[in-house]
Each structure stands twice: as C-alpha cells, then as structure tokens.
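Before we start, here is the structure in question, set down as structure tokens.
A single protein chain has been omitted; all remaining protein chains appear in their positions.
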C-alpha cells in the first residue's frame, strides 16, 4: 500500500530517481550508484507486483543504472594526458539536474496567478451575440485546422485516409507556388520551372506538381518547334478568377 | 465589510447577464439582503461620481456594467473591425481545401457529406480560399486552393508547415496510455 500511494505521484523515472536521492539525502553530484540502483529496482518490482502499468521508460532507466554500476566497478584508467576518464554518472547527473530545473519551474508556475483559478476576465457578450462560438481567423491555430480535418475524415474508411496521406503536402505546395508564379509571369519555360528548386527532393516535387497540373489541364505545356524550349502557361480557357479574390 | 463590496463588484463584472440581488443572496449565503443592496448602491454611486468609461447600471432586474455613452462610436469601430470569424463548417471545409488542394467542390462535398456552396463562398469572400483553375473534364469544374492570406492567418510560412495527419495521430495514440 505504501508503494502505491507514492508511485502515483511520480511523473516518470527521473522523478522517481530524484525522490530516492532526496529521501536518502544524497549529494546529486556524487550518487552512490549501487544503493540507488538497488532501491530503484525494488520500486519497479513493487510496481510490477501491484500490476501497475509500467511505462517502458522506467525499465530503460533501470538498464542505464545497471550499466553505470558495472562501469563504476571497472578500474579507473588514466588517459594519456593524465586526465581522469569521464565519470560514468556524468550524463545521468546532467539529465537529473535538467529535469529538476524544469520540475521546479513547473512548481514555480503553479504558484503564479492563474486565469480561471485566481482571476477571471469577462467575455464580450455585447450586442453581437451572433458571433458566439466563432473565433477570429487570426487567433485560430494550425492545430484547430488539423482537428477540423480529422473530424471530417473520422467517418471515412481507411482506404480514403490512405489516399489522403499520399496526397503529399509538398506537391500541393509546389502546385500553389507554381500557379502563383505562372499568373505573374504568364509563361515560363520548363527549365525555368524545374530550375527553381534548390534541392533534389524539391525537383521531384516540382515535376510531380507539374504533371498533376497538366493532367488536370490547369496548365498547358507547348513547344513552337522541335528542340525549342518547352513553355508552360496557365491553360487559356481557364477563367482564372483569382484576381477578384486577391 | 469592505470585502463584500469587492466580491460583489467582481461578480457583477464577470456575470454574463445582469446580476440580480436574489442571485447574489444565493451566492453569499449568510449576507443580509440589506448589506448586498447597500454595497450595490455604493458601487453604482461611486462609478457615477467618478464619471469614467464604465458605469454600474441597474437593468432588467439586476446590475450590470455599462460603457459610457460617449464611447459608443469607438466601441462600434472596435467590434466592426473584428477579424473575420469562421464557423465549424467553414473550418472543416477550409481544412479539406488546405490538405487536398487543388480540389473540386464535388470532392469537398464527398468528404464532408454536405453541400458546401455557402461555406465555400464565405471562404472565397474572406480570401482564405481561391479559384486556382478548372479541371479539364466535361463541365470544366472549378478547382479550389488556399491563398497567401490563409498562410498569414494561420501563421504558416508555406503549406509544408501544415502538420501531417500522421504527426497528429502520434500525439493521439499515446493518450490511451496515460
């Protein structure tokens, strides 16, 4: 029972380790690895015996501790410069100090005045109640957009989702950029279009985007004479309409 | 009791509707009605004498803060200049356009399962979506895509910064573990 109560308050293996260090009144810079490893593992065993879900991270740290312990048992070699070898505990200590810093930062933040706990602000419930529930565009984060998309596809089969995943963002992006450029310059050569990307992957995207646009006949590629440059333009019959929205 | 006045002022301020004396009595269990009325009258009087940007007014059976009349034109300006708002329907349509562009209206409707004419028009008006061309099939249906303003509104450098579904799924899957 004692274990259960304490285990619930740990936020992870580092938290447990910090607790053991504090409990044993140990200097964090000079951790007696054998003792701590032993205690750490007995806690893990207790967790297991209580059938608590044990996150893999706890086991990873146990392995790390055992590894450090075995390295500590090896005789210390002096390097050529006469300096001592790195303390096998150094990386763990660094990690613990870093975690402790943020754990304390979290406690500090917890003590700050918090909206909807310590103070409140009013909502504008003026005459324009029609807007209730809607938010200004400028304040919507990308995450909400993704959530909206997830909502939409939630009811669709896996096949459809796969299809959407394949609809590569970078190709869409190139399509959008290419159309912007073509509208501005009216016509570009094939080489000019392909020459823009800086890296190989981009070249592939550009090409795929161009194929897609040609397939949909949004753009046309033409050649005045054999061996002349292939020119690309927005398809003639397309009523671009974009200007009205810009 | 000085705190009573403070608490009542906070409550009136935060309440979305005019706050009635009865409601205050219900909240402040042991406080006599007389004290509540006195505190409200005192606050109303204080704001009236101060003659600033807000007043405590007795309206519709309760108390509510009201802005000064002379501020009305500026308040209208503030509210009028509010950035465009997006409904959930608009958001979903926008999401489909963003991820599937260039896309036909028909495709969006297939995904969302509803008619999107109105929301699409709204998005075009807000300049978040634009016509990028026409598909060369019978009827030459219009293809839609997102605009530069879309990127601005969502604080994206380019479309490749939109998170992929896989990335969001990763955040979701672990949820069941905690």
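We just call them A and B in the order they show up, numbering each chain from 1.
Here, contacts are C-beta pairs under 8 Å (C-beta built on N, C-alpha and C of every residue); 3 or more make two chains touch, one makes a residue touch a chain.
On a predicted model such as this, the values are computed, not experimentally measured, just so you know.
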| item | value |
| --- | --- |
| Candidate in contact with the missing chain, chosen from A:59, A:105 or A:230 | A:105 |
| Touch residues of chain A, complete complex, unshown partner | 11-15, 55, 57, 61, 95, 97-110, 112-124, 126, 139, 141-143 |
| Footprint left on chain B by the chain that the document does not show | 3, 5-15, 23, 27-28, 51-54, 65, 67-68, 70-71, 74-75, 77-79, 81, 155, 157, 160-161, 163, 167, 170-175, 177-178 |
